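The following block contains the structure, expressed as structure tokens.
Apart from one protein chain that is not included, each protein chain of the complex appears where it belongs.
Order of writing sets the chain letters: A and B. Residues in each chain are counted from 1.
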Amino acid sequence: MDANELLAWARGSGFDIALTIFVAGMLLRLLEVLALGNKPDLSAPRGSGPKGGVQTLLSRNLPRKAVFDREPLRIINGYVLHIGFFIVLFLYGPHIVLFESFLGFGWPGLPSGVIDAVGAITILSLIAALVFRLNNKVIRFISTKDDYVAWAVTLLPLLTGYLTYNHLVASYTMMLALHLLSVELLLVVAPFTKLTHMFSFAMARWYQGYQAGRRGVES
Amino acid sequence: MSAPSVEKGIQAIKGQIDAPVASFFSACVHCGLCAEACLFYTETGDPKYTPINKVEPMRRIWEREYTLFGKAKAALGLSKEVDADTFAEWETLVYDGCTLCGRCSLVCPVGNDISGMIRKIREGFAAAGYAPEGLIGASTRAVEIGSPMGVKLPAVQAQIKHLQKNTGLDVPIDAKGAEYLVLLSSMEIMNFPEYLEAIARIMHQAGKSWTIASKAFEATNSGIQIGVSDIAKLLVSRVVDAADELGVKTVISPECGHAFTAIRWDGANLIGRPYGFEVKHILEVLDEFVKKGLIKTEGMEDAKLTYHDPCQIARKGGVVEQPRNLLNRIASNFVEMEDAGEMNWCCGGGGGVSANERADELKLTAFNRKKAQLEALGVDTLVTACANCRLTLEEGLEENNMDIPIVGLTEMLAEYLVEDDKEQA
Partner (left out) sequence: MDDLTLSERLRQRGVSRRGFMKFCAATASMMALPPIMIPKVAAALEQARRPSVIWLSFQECTGCTESLTRSHAPTIEGLIFDHISLDYHHTLQAAAGDAAEHARDEAMKKNWGEYLLVVDGSIPLGENGNFSTIAGISNLEMLKEVAEGAAAIISVGTCAAFGGLPMANPNPTGAVSVSDIIKDKPIVNVPGCPPIPTVITGVLAHFLTFGRLPELDHLNRPKVFFGQNIHDRCYRRPFYERGQFAETFDDEGARKGWCLFKLGCKGPTTYNACATAKWNEGTSFPIEAGHGCIGCSEPNFWDAGGFYRALSLPHTNVGETILTAGAAGIAIGAAAAVLNRKRKSDAVDNRETITIKDLSKES
């Protein structure tokens, strides 16, 4: 298969299959979780559950000082990683076109050169995250194959995107094909790894926050 | 009624997994920040105490029982089993190395309630026969005798006699229609009798009717600590039944951590219906009394002191401001330790750890965290509001040759109480 054929497949069947598995897979995981139910709390409430849920959805975006002081670099790196990833994914013109095609609306993007720089920083941040994972005894202890797979499938789209944009390694057509294929790999793998956290984090924060809000305790 | 077994344990854990638990496992990204919040990890440096690691057996069960992908993995032999070895290996992590303090739950970036999961997983360990000796003993005594320390009513009555002699005040027993039902913890009855005396004087001054129940004077719930809901329900029902029978308006939970959790949050869910009465922690009641002007204080303690937040009362109970309101009235040199309030560090003895002799050494190692907090402050006195914390802290201080007396807040407040001079016969 040459670059043109690979690109055509990636933009055709490849994308269809990958997106289908992603959407169906994530919905499956969501319903598997919800099916297990949540018994109502019969204790006398002191505050509001929904308010606690919303508050916790927001509060966990920032680290507690006590924990931040113990691992500042690792925590900051986590922010760089996520924020960089979102900027590259959501604020790059060609990507916005994709979202617009099924959302029906778009939004302004950042200059492509800025995205390139942010992409580079994010790649470095991901590499740093791997270094942290391998060197920190706690994380190394609790890490499984899943963590490394998730890392790899997250790195590849960023890396291939960067290489494509900068016309490195192979022809633009081939690099674009590889970039799309790496995105498709990410989509296919995501529902079966910890990458489900992109949706389940909200559920977890809500559940704990709801209970905490109801009890009038910190969350 | 049957012998414990691994099968029973697994079934119990299966039944404990609900949507929140499933969402927690789905959201965990192995960031390891929970370990940084757990004093058992920070003081031992051993990564096995990482909170999310403590519930790994539950995760395995969740994955293979409740996810299609997990079922497929299991069918292909690609996932780890949960068997007797698993239970044996994890027993000390789930019991000895965790006080259910909840600090991990507060710091998890994706919002996982890990300590809640550890509480749940104990159901499986107990059902499989992997609960610690000390906790089995405590639960047995609690169920059969009425108190985990084996304290019986006569002991309480003896205390009351002392009290009457000292203060001339009566302690009502089984008084129907009293406004408040006061509960006690074995620890208080045995080690800190000043508590009951303080209660008596405060209630008298406030002019409130109160009583203790002969069939349910014990607040401590060993069932919560060992993690067996059936036993927890049995124990809490004694209190609920007594409160219903006596028709009290409010049940007061004493200076004990898990007792508060048991009666305030778990009780209604254990018995399957809401209460017909309110539940308050003694600090909440005292704060109320002071704010309403029902009791007044005079004078101040000028020794440099600090307050240790019992986990179940502050972080898990939401009673954070009240002790500070009260202390600020009676202490002129009250300084806060670092991380005071909701993020305070556990004493290391809660959640059943202090009843588990096997965990003594680990508990003392964990105490180093509290030791560091205290050394940084250089205080003369330590105030707290949980008898178990008090005991654990006293042990730790002694082990480290630190001469800091500990006092309960209620007892301290009573010292500065302005009382009318009438003596009751």
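Miscellaneous remarks
Here is the rule we use: contacts are C-beta pairs under 8 Å (C-beta built on N, C-alpha and C of every residue); 3 or more make two chains touch, one makes a residue touch a chain.
None of the values given here were measured: they were computed from a predicted structure.
Residue-wise, the contact with the chain that is not shown comes from B:Lys14, picked out of B:Lys14, B:Lys73, B:Lys249 or B:Arg329. Residues 1-4, 8, 11-12, 14-15, 17-18, 65-68, 126-127, 129-131, 136, 139-140, 143-144, 226, 228, 230-231 of chain B touch the missing chain (whole complex, contact as defined above). For chain A, the residues touching the chain absent from view are 2, 4-5, 7-8, 11-12, 15-16, 19-32, 34-37, 92-95, 97-98, 101-102, 109-115, 167, 171-173, 176.
As a working rule, only the chains that are shown with their structure count from here on.
Rounded to whole angstrom, the centroid-to-centroid distance between chain A and chain B, based on C-alpha atoms, equals 38 Å.
The part of chain A that touches chain B in the complex is made up of residues 28-29, 32-39, 41-44, 46, 56-57, 60, 63-67, 70-71, 75, 78, 136-144, 147, 191-192, 194, 196-197, 200-201, 203-209, 211, 215-219. Interface of chain B with chain A (complex): residues 17-24, 26-33, 35-37, 41-42, 45, 47-48, 50, 52-53, 66-69, 105-113, 116, 264-269, 272-275, 278-279, 315-318, 320, 339, 342-343.
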